[in-house]
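Apart from one protein chain that is not included, each protein chain of the complex appears where it belongs.
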Amino acid sequence: MANYTDNEMMAINAGRLIKNNDIVFAGTGVSMLAAAAAKKIYAPKAIIFFETGGIDPSLEEIPMAVADPRVMSGTCLNSGLIDAFSIVGHRKLHTIAFLGAAQIDTYGNLNTTSLGNYMRPKTRFPGSGGACDVASLASGVITFMQHEKRRFVEKLDYLTSVGWYTGGDSRSRLGLVRGGATAVVTNLGVMKFDEDTKKMYLAEYYPGVSKERVIENTGFDLDVSRAGESPAPSREELRILREEVDPQNLIL
Amino acid sequence: MANYTDNEMMAINAGRLIKNNDIVFAGTGVSMLAAAAAKKIYAPKAIIFFETGGIDPSLEEIPMAVADPRVMSGTCLNSGLIDAFSIVGHRKLHTIAFLGAAQIDTYGNLNTTSLGNYMRPKTRFPGSGGACDVASLASGVITFMQHEKRRFVEKLDYLTSVGWYTGGDSRSRLGLVRGGATAVVTNLGVMKFDEDTKKMYLAEYYPGVSKERVIENTGFDLDVSRAGESPAPSREELRILREEVDPQNLIL
Amino acid sequence: MSIYPEISDKLMTLKDAVSRFIKDGSQIAIGGFTVTRNPMAIIYEIVRQKIKNIHLVCHSNGQGLDILIGASCVKRLEIAYGGNGRYAPTCIRFKKAIEGGVIEFEDYSNYQMSLRFLAGALGSPFISTKSGLGTDILQYEGFSEEVRKERKVARKKYVTIQNPFNDDDDKVVLLPALNPDVALIHAQYVGDDGTVRIKGLTFADLEQAKSADTVIVTCEEIVPRSFIRLDPDQNSLPSFLVDAIVKVPLGAHPTACFSFYDYDPIHLNLYKKVAGNDALFRAYLDEWVYGVDSHERYLEKIGTTQLQKIKANPVLGYAAGLDRK
Partner (left out) sequence: MSIYPEISDKLMTLKDAVSRFIKDGSQIAIGGFTVTRNPMAIIYEIVRQKIKNIHLVCHSNGQGLDILIGASCVKRLEIAYGGNGRYAPTCIRFKKAIEGGVIEFEDYSNYQMSLRFLAGALGSPFISTKSGLGTDILQYEGFSEEVRKERKVARKKYVTIQNPFNDDDDKVVLLPALNPDVALIHAQYVGDDGTVRIKGLTFADLEQAKSADTVIVTCEEIVPRSFIRLDPDQNSLPSFLVDAIVKVPLGAHPTACFSFYDYDPIHLNLYKKVAGNDALFRAYLDEWVYGVDSHERYLEKIGTTQLQKIKANPVLGYAAGLDRK
């Protein structure tokens, strides 16, 4: 068995995708971990902010929700939703959003609304929140998923947040001027999107995971020909994650 | 000779029109005096605010412009233009605006933009500022004018701020849901507007001023049949104006 | 004579604020966001007064939303998100109500809902955005044609138009303004002149308050005019936009109030345990809402030990080291 958890591996792999000067939009759960890890390990000049309006908090304790008072503490600015979303879409900024979802399709479109009939759903989820907005407006989106066939689906029950829409240039034809799905980070590996077709492909699988296992857990055809194995998390990465990012072990 | 100035008489007559709980939008000059006088003499519960965003300042010294630091001192709130204009138009508030103008017509429409051809004017004035906005959105407008034929005109050179437009219900047919010209306060008297035709009529003339003098100085037909003489300012009104509102004698 | 003469006409009890301003069928916006600054004290009072058929308009709401829906006060809902952090990834009674088909609902996103409140505040009839193009938020309408004719319901969920300032093909979404009957806001401070100051994030509270016909503010403290006017740059709302002021310390419990107290993990976990079961949830309401006739009694039941645990470090704004599992 590996000496790290799925959430740790996901946070580290997403964190590795963040660059200095990226403005990172973080959500709840593992996305909060990944954002804090990115800032503390890979991109100290990245700025973490929240749709609720908290910008660059000190994160001495890990927030449990985007409205947690911990996202308002030691910030450079406490504003509100209108300001936060106008930052997400700001032309001069490179904004990367971390999202989670219940379902994803091959073009990185997301469902966080419901399963079954919209009006009388089998399962209701919380809804878009800011997900639809950042998927429309940010420079890129990194999605966290549990890698299961019922979550990686041919057709979403409800398209809450647009990724590459129907592939090719269909996203820009919608009227969206930038952005799209950057990567999908799961408990099995990291998926990216083909530059032309905009279809999802396997970019990396984690140590101990096979390409076959990824295919088995994906509900649509997934190109795995370009995939290589991810490096395992280093001792130092895990130490920072456990001792500095989430010492209370609330999310890890 | 009367023992008071034109500006004093105008400030007092406009101040008398303000009621408790009115939210009063004040501009520069005599309108600043009138607003302060209203609050200190006639309607202590009225709130004075400025398009720049200063709400309910202490007014220990009279501001010389709506962006004067004196409109930011002792306020309940320092905001900005967007907030100020959304207050002007707020459905739940009774907002009265004090404006000045270079020209006015019989329906209380105002020109503060230019004389002559718009593109190559004979005289250019500062422009709308917030006048067009408050004329569109406030519950009522009280305008200060020097009473001269060239200012009370048949046709404005430029319609900056709409009053009763072309009379009758033409204002509401434009799409403006409330408001309109309430009164015009000049150095000769106080004009109001007929309830049906929305044409200006003389409501009051000042002590020592005749109806004829008002007619002579008005560039359109003015009904003077309903006019009576205004009471002269009391000693106490003048004292407050001189000692409390503008002790430095900057505008009086 | 009132000790607060400037606001004597606005200062009232929770009971009076609800009975005077909240009616059967009112459209209500509640401030706060998921686990923070939900106006819980007044929400409990709404439940106690058995106000029905509320039309709730929300961006992301948590505990307040769930209690109102669970207590059958809500008929109609416009919402972006119903969740409460780790204590309820999806709000529990909200989820049950939608899956059970017992409320009318329509989905928007957080930016869309915030922009709709902003438009209402600005006096603009609608506002444009690019957010949502291509999504099912613009595909599926939740309200029927009949509902669309009712008061305070927009005639259309949205409209897509060609940008008239661009010669190229350029689609834009128009969203209808919101002007709720009542906005419920919980603030840290109200001055004895009626000025409101919210500390920490304001979410969309200010847009909600400015867009509403009636604003009820509950607050932790009433502070002197001399304090609140010393630095007016920090203030949030002028007195004349506020119709009712109620002093209710800990009025957001079990959600957090920045610089005063954290969210209460013990109570939220208790809620989580019972909310999914109809009988247990009714017992919860009986015990914690109907069974106490005031917020003071409710707080007595929570107890000082628990309230001391969540007391915020006033500099950090939260309860450092609080066990939040």
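The first chain written gets the first letter, and so on, giving A, B and C; residue counts start at 1 in each chain.
In this text, a contact is a pair of C-beta atoms (placed from the backbone, for glycine too) under 8 Å apart; a residue touches a chain by one contact, two chains touch by 3 or more.
These numbers come from a predicted model, not from an experiment.
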Checking the contacts here: which visible chains does the omitted one touch?
A, B, C
Only one of C:K156, C:K273 or C:K301 touches the unshown chain, namely C:K156
Can you say which of A:D6, A:D56 or A:D194 touches the chain missing from this structure?
A:D56
Name, in rising order, the residues on chain C that touch the hidden chain in the full complex.
115, 119, 122-130, 154-156, 159, 161, 163-167, 170, 172, 174, 176, 199-200, 231, 233-234
Missing-chain contacts mapped onto chain B
28-29, 51-54, 60-61, 64-74, 78-82, 85, 89, 113-114, 118-133, 136-137, 156, 158-162, 165, 171, 174-177, 248, 250
Mind listing the chain A residues that contact the chain we can't see here?
21, 23, 47, 55-56, 72, 74-78, 82-83, 86-87, 89-93, 137
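Definition applied: only the chains that are shown with their structure count from here on.
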Looking only at which chains touch which, which shape fits best: line, ring, star, complete or other?
line
Measuring between mean CA coordinates, which chain is farthest from chain C?
B
Rounded to a whole Å, what is the gap between the Cα centroids of chain A and chain B?
57
Can you check how far apart chain A and chain C are, centre to centre, with Cα atoms defining each centre and the answer in Å?
28
So the centre of each chain is just the mean of its C-alpha atoms; given that, what is the distance between chain B and chain C in Å?
40
